[in-house]
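Of the protein chains in this complex, all but one are displayed in their positions.
Chain lettering (A, B, C, D and E) follows the sequence in which the chains are written, and residue indices restart at 1 in each chain.
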Amino acid sequence: MTDSVTRPSERAANQMRDVKITRNYTCHAEGSVLVEFGNTKVICTASVDESVPRFLRGKNQGWVTAEYGMLPRSTGSRMNREAARGKQSGRTQEIQRLIGRSLRAAVDLEALGEHTIQIDCDVIQADGGTRTASITGACVALVDAIRWLQRERKIKGDPLKQMIASVSVGIYEGLPVLDLDYPEDSSAETDMNVVMTDQGGFIEVQGTAEGAPYSQDELLAMLELAKKGCQELFDIQQQALAE
Amino acid sequence: MTDSVTRPSERAANQMRDVKITRNYTCHAEGSVLVEFGNTKVICTASVDESVPRFLRGKNQGWVTAEYGMLPRSTGSRMNREAARGKQSGRTQEIQRLIGRSLRAAVDLEALGEHTIQIDCDVIQADGGTRTASITGACVALVDAIRWLQRERKIKGDPLKQMIASVSVGIYEGLPVLDLDYPEDSSAETDMNVVMTDQGGFIEVQGTAEGAPYSQDELLAMLELAKKGCQELFDIQQQALAE
Amino acid sequence: MTDSVTRPSERAANQMRDVKITRNYTCHAEGSVLVEFGNTKVICTASVDESVPRFLRGKNQGWVTAEYGMLPRSTGSRMNREAARGKQSGRTQEIQRLIGRSLRAAVDLEALGEHTIQIDCDVIQADGGTRTASITGACVALVDAIRWLQRERKIKGDPLKQMIASVSVGIYEGLPVLDLDYPEDSSAETDMNVVMTDQGGFIEVQGTAEGAPYSQDELLAMLELAKKGCQELFDIQQQALAE
Amino acid sequence: MTDSVTRPSERAANQMRDVKITRNYTCHAEGSVLVEFGNTKVICTASVDESVPRFLRGKNQGWVTAEYGMLPRSTGSRMNREAARGKQSGRTQEIQRLIGRSLRAAVDLEALGEHTIQIDCDVIQADGGTRTASITGACVALVDAIRWLQRERKIKGDPLKQMIASVSVGIYEGLPVLDLDYPEDSSAETDMNVVMTDQGGFIEVQGTAEGAPYSQDELLAMLELAKKGCQELFDIQQQALAE
Amino acid sequence: MTDSVTRPSERAANQMRDVKITRNYTCHAEGSVLVEFGNTKVICTASVDESVPRFLRGKNQGWVTAEYGMLPRSTGSRMNREAARGKQSGRTQEIQRLIGRSLRAAVDLEALGEHTIQIDCDVIQADGGTRTASITGACVALVDAIRWLQRERKIKGDPLKQMIASVSVGIYEGLPVLDLDYPEDSSAETDMNVVMTDQGGFIEVQGTAEGAPYSQDELLAMLELAKKGCQELFDIQQQALAE
Partner (left out) sequence: MTDSVTRPSERAANQMRDVKITRNYTCHAEGSVLVEFGNTKVICTASVDESVPRFLRGKNQGWVTAEYGMLPRSTGSRMNREAARGKQSGRTQEIQRLIGRSLRAAVDLEALGEHTIQIDCDVIQADGGTRTASITGACVALVDAIRWLQRERKIKGDPLKQMIASVSVGIYEGLPVLDLDYPEDSSAETDMNVVMTDQGGFIEVQGTAEGAPYSQDELLAMLELAKKGCQELFDIQQQALAE
């Protein structure tokens, strides 16, 4: 059956959307990136704070943490503003914990010294995959913040251990597909977010059956797609960083 | 003394920053505008909700309301995210009340029918004057939302009564100046925000002495500058709406 | 047309309500005043705290700040208690920011030394103009708190730079009028709050068109009324302080 | 030893402070009372709401509920404003639950019909016994609100079942004493609040050992004092209501 | 009439439910007790914190404080989870203040040194009397925590001054009864919680008329029952502590 499946986006099963990474998108942050996965657009900034959270004081290491938000009308119908509601949703907290955890894997926290890099990912237009775009873009902003620390001679070595990228995969009408947009995500049976290192290791695999359970074969097919997608993302990150 | 005063921005006392208004900046909202006053950049969206707040139900009229936010690193040093702190600051609330009040002056609420237009102004880069840029840009987004209502035949007449624009003026080292950027705003003795209609009436005048009190002559000089600035803004709005 | 306009209060256009200032209204605060503008009654206390907020520590200067509240049944229909709702409204925050900003203009913060004067304005009966009554009464409480600091030999010089008073003006059925009570305020086209120094300078001018925009001539007429009103308030403050 | 004990207030052991009840203290509420127990001063208002809470809808009965607050500088050193902190303290909630429970004992809720009487007790000056003064004063405000309902012909019968009054008693240096002021309360070993009906029944007895436990004899001695105090309060309530 | 009254529980008027105290119920806390009053089951833990709250720093004394909670489905119909609602109810705060106050009466805070003992009482099944069971069980957990401090040689003397127990009494259809379960509590005219020391003194007496007021004779009858009940509880505590 899956032979005849056509994705809503009409992309091939293993085809990413167009991905763009624009550095220096805003002027104040040490790292500032606009990342686009098709119509999904996220501003990722990396801000250097010359202190560390209380639980790390005096331990000769730094920290990387993240916050995530969506503009109220980044979505098809307007969402309530979290600042006005007075709290962040469970989804928001889940995503920002994932982003922070993923980016800490990119960094040697001891080499970072007693600095905190605060990542902010703010979605200005959403069309599926905002968390994977956020991680992929934020890693470039993180590199720019590290370079700033080096340029300002606030650190000596290079705390960047490896690049991190992330992509979503899923099962759409029985077909494993890469990089789901919003219409695909809404009707997929399974949705999996994968975070990888540029050496091919896994940082995070989160696969959720929305409808029917998925089999181990399906899981493996999705992992293959994710590897391909992340490889393309690492290339795009490198091109952006080379500019 | 004021003869020899040079503004930090090196602009003439009565000179605005470059102002740009880009329509259809994001794809989901009925009206979506990026407004730039120099380095100040604000995304203004107007979202149509086909209902009205409880206090207006059954009164055969519509409503216009606004919310305002800043991305955490839109500023020189990172601010805490209001959604994470769990409440909006007094400054935020003051600004969003001002934006809502100002835009309601543009609209015949009865002609709007039982619809709410929700304005969101989100600052992605700040360099002074975010509230005046927000009002000026949001008025264009509002027009697009009204046009959408007309196109969708949800309303019959034209609820737009007049255009609204806003600019800041101030006293910098004794010199009345137009459209203060952040360095000017920080060291100005007086800061005044003016909201006008395109027929020359005042909707809001808010003048605050930060240091020494200001005289009536100074107040009048600032009002003259504001009128000139708003006139330029009305032209830029019209050009944007004509595209 | 304005010739034949009669105010709901039947006062002359340029006539204030009866204003009373009672010092030492409650017994614990360093300054404690009951201020009455007609039926509007506000308890204003000034409390001395022998420390300063974190952002001023070590800067050899003091601080003046303000909070504002209304008893739930100070108004015609009962309002929800802000403490029970768990947050202060935008209106409350706007007013307390205005009061604090206005009173700081009365004080030489360096001469105040490392003390904070905390102003509390609590409305026990409301009939329009609560913010202007609060500022006018709080300035007298502030003077009492400063005198207490001097009497206790906690400061040497005199940090009082000037007296501050405030009054509302507006356009009622086309007629510029002074010191609006609640029925007048509810139906005025324009409402303007003015804060002045006893030397005739402006600290704050906030004029809002509720209905039609106002013209520059109307603005000037309102300013004239405000000057007259504030002059009367300065006299009443002096009489109270002389007792 | 107790023979030679002198109370800080120099009152006799069984002597109340001067108590005053002023009706119609503010102008908007259906019942509005200033109650003074010596230096303790509380504004008690009773507001009629022509609806009932959700849990009583359709049950043909009314409700009486209460809220309590203190002005920040009603006390010797300034307390934080609960509205600014964003929540009511445990003490505040405990007191307002006590006031509500006590006043419901005064009223036949079925005879009240589907109306809510909302009591607000706001302390403007505190010197011990604010909760007992609140209950005593609020009962008079409640009667005025009931009379208003009768005058407006919104109810037919008389829902007032009995008057309620309250006083504190305690053990000070071994001596049972009546109506403790703040210095006495702070150093008493035991503090007991008693709420009674004018027919001599108990509505609430809350006795707390602050230091050593108290004996049954001490408990009985305190109850005798409370009965005497409440009897005096019922007389003062009647005089106020007769004016 | 009271001769023929049968309690819903069919117990004699002066009969407690079966009471069990199980020590070491969970493994992490310094003191951990499951207390059962019939079907009411509460986990009471005592946690040692080697610091004191800010207001006690440097005063050479310790502190005992308590928190209380109910599992959402400890009750007949599910209650909202307080953590999800974002605040503790007034009832919860009232109960945890009572528990803390009662247990502080058991302890010589100076002999405790600069340690805090934090009590947590979490109701896993509720059938009336949760606060009295909590106090009775928590006192045993408190003793275990004190013994742990002694065993670890963190304190030298014995800060335990006396044992504390608590029971509820009430008037059910005119009959004074001991230890009310939920059906009895719901229909009792009067409910009284009594906290006593094992030397026979009163720490807290809180008697509330739910319907008709109660007389002094009824109060005395309830106190007699409470004394009998507490005596039994002291025996059960001692047996548990002897194991």
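The definition used in the following text is that contacts are C-beta pairs under 8 Å (C-beta built on N, C-alpha and C of every residue); 3 or more make two chains touch, one makes a residue touch a chain.
The shown structure was predicted, so the numbers you read here are calculated from the model rather than taken from an experiment.
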Touching the absent chain in the whole complex: find that residue among E:S32, E:T130 or E:Q237. E:S32
Contact residue for the chain not shown (choose from A:R23, A:R101, A:R147 or A:K228): A:R101
Out of E:S74, E:S102, E:T130 or E:Q237, which touches the unshown chain? E:S74
Write the list of subunit A residues that the hidden chain touches. 87, 90-91, 93-94, 96-97, 101, 105, 192, 196-197, 199-209, 212-216, 219, 223
Just checking the interface: what residues of subunit E touch the absent partner chain? 26-29, 32, 39, 41, 43, 45, 47, 49, 67, 69, 71-76, 78, 81-84, 86-88, 92, 118, 120, 122, 124-126
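As a convention for this text, only the chains that are shown with their structure count from here on.
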Subunit C omitted: connectivity of the other chains: A, B | D, E
Counting shared numbers against all numbers at the contact of subunit A and subunit B, is it over half, same, or under half, different? same
Subunit B to subunit E, mean C-alpha position gap in Å, rounds to 59
On a C-alpha centroid basis, what's the spacing between subunit B and subunit C, in Å? 28
Which residues does subunit B have that touch at least 2 chains other than itself? 87
May I ask you to sort the chain touch graph into line, ring, star, complete or other? line
